[in-house]
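Missing here is one protein chain; the remaining ones are kept as they sit in the complex.
And then subunit A:
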Amino acid sequence: MRIALLTEGGYPYVSGDAGVWCDRLVRGLGQHRFDVYALSRAAHQEEAGWIALPPQVGRVHTAPLWRAEEDGVSYGRRARRRFAECYEELAAALCEGDSPDATAPSGAGSTAQADRFANALYGLAELAHDEGGLVGALRSETAVRALERACRAPGALRTAREGRLPDLLAVVAHLERALRPLSLDWYDDQGGAEGASLGSVDLCHAASGGAAALPGLLAAQFFDVPLLVTEYGVRLRTHYLSAGGPPSPAGSGNTPSAEAAPAVRALLAAFHGRLAAEVYRQAACVTPGNAHARRWQERCGADRAKLRTVYPGMEASRFADVGDAPDAADPHTLVWVGRVEPAKDLVSLLHAFAEIRREEPRARLRIVGTAAGAEGRAYLGHCRMLAAQLFPYEAAGPHCVGDDPVSFEEVGAPEAPTPADAYAAGAVVVLSSVVEGFPVGLVEAMFCGRATVSTDVGAVVEVIGGTGLVVPPRNPRALAKACGALLRDPARRARLGAAARARALELFTVEQNVAAFHGIYLDLVSRAPVSPHVFDDDGEPHPFAVPAEARVPGLWIDLAARGTGRQSPSWAAGPPVGEAAPVAATEGAR
């Protein structure tokens, strides 16, 4: 099966974000053929080159998002009018008062609004496909004028109404950048036979939401290629977080800085929200990486029936030796492993350790990690000083050299050459973060078969299941009690460690990740035959390959329903139960 892997600033590039994950996926599924469609984010990324690609990667198409060449096409009267209509609709959909997120995703108003946005988007894409020259048009005065009219229209967002001219221009520039994937040459009808276009693949797999999913969205619209969207971090949330942050360095993205006017941020947030909703609506399957991402996706309008959580896979072999070996750790040692930064709340850990020491004087704490950035280094210094104040040197007798109960180490130092050694050295592994996404360190500790005590943040509870202790964040006393309980009870430690290792090996290995995607691929493709099969080798259409039902216009029909409708005509037996269920659920929800 041919799979188009859509990435943005990711996979084939050396400096990509999700490169490791995509690489494992591609290498793990050698029986399929992957075409990589990569959008690059910056010039330095393109210069850094690609990682080594396995043979199952067929073509690699790249396109820069950070620069756009105007192709010098200037529209005629008809094309200009078409563009103006589409852009006005887009602007109106963005400026409209209530955002679809605020109401329930099944509200009638939001459906109409989402339809408007989708129509505008596909209209622009078709225009780019037919005429070209979209980049110039998106920057043109027509666009500014349409946006101004939409902002001043009655019923527009309050913040949008207050937008001044520079704000409008900024929004137009940002939209032009965000819509650059529409102008790519990936959607040619003619390229179908040679396989140069997205129309010739069986499945589009977007490695993230946002810009990477946009080509997949168009492929789903133009060629009925099913779209699978994997989000380990929800793009919309990333947009909000980066939009609130400091101004981004030149050319590095599509997010306004915190200093940008409210109108700019409101309109761009609306755009990204609508885009996410449309992606979730058109995708055949959405795979969040954890329950947190899943909640965001549901919030943005993703249908529950389409969501399938696929946990990220991690390399378990590095920890196999430690996990299989009998516990040789010093029974009084606590270990913390990670990157030192304020969100990890080591101060709380040190306070908790002080409490532990009151009951268990032999306890040791090893903090293994490197500081990240200037803030992290300052924080590490702060923690060292606090540790020195809390725990003076101690000696066994009057003639011995003293020792520090808290040690700060780095991975790679002689005491802990690898992370696995660091985990192996501790009887209990502690995680004290106040903010956490997917806790990689915790999973590693689980692979090592360690008993863990962690704070209840991010996806910790979901990851640990019932195989470790969880305490509230910012509660050193609870942390101390939990650690003390484990330190005193080696049998319980062993039980929890074994259970944690079993759970991690079942849920968080690369193999389960790859197998899950393999199953999803087969599932999606079995439900959606695509257009290349419509033609035989001579380019002649197969009779009755596409029934009339496949071309029913309008967006009201569910994609799953469309798939079944195409496969089995109405006179055939009803759709299988497994497929009928989600359709019924959506209809019921509306």
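Note that in this section a contact is a pair of C-beta atoms (placed from the backbone, for glycine too) under 8 Å apart; a residue touches a chain by one contact, two chains touch by 3 or more; residues count from 1.
Just so it is clear, contacts and distances are computed from a predicted model.
Undergrad: Just by its UniProt name, which of "Integral membrane protein", "ABC-2 family transporter protein", "ABC-2 type transport system ATP-binding protein" or "Anti-sigma factor antagonist" is the chain not shown in this complex?
TA: "Integral membrane protein"
Undergrad: Of the residues listed, A:124, A:478, A:505 or A:524, which one is in contact with the missing chain?
TA: Missing-chain contact among the listed residues: A:478.
Undergrad: Which listed residue (A:30, A:166 or A:412) would be found touching the missing chain in the intact complex?
TA: In the full complex, the listed residue that touches the missing chain is A:166.
Undergrad: Tell me which residue among A:53, A:153, A:320 or A:347 touches the hidden chain in the full complex.
TA: Only one of A:53, A:153, A:320 or A:347 touches the chain omitted from view, namely A:347.
Undergrad: Against the chain that's been left off, what residues of subunit A make contact? List them.
TA: Here the touching residues of subunit A are 69-70, 72, 74, 99, 101-102, 139-141, 143-145, 148, 152, 158-159, 162, 164-166, 168-170, 172-174, 236-237, 240-241, 243-244, 248, 250-251, 258, 261-262, 265-266, 269-270, 273, 292, 295, 299, 342-343, 345, 347-348, 351-352, 355, 379, 434-435, 456-458, 461-462, 464-478, 480-482, 485, 489, 492, 495-496, 499, 503.
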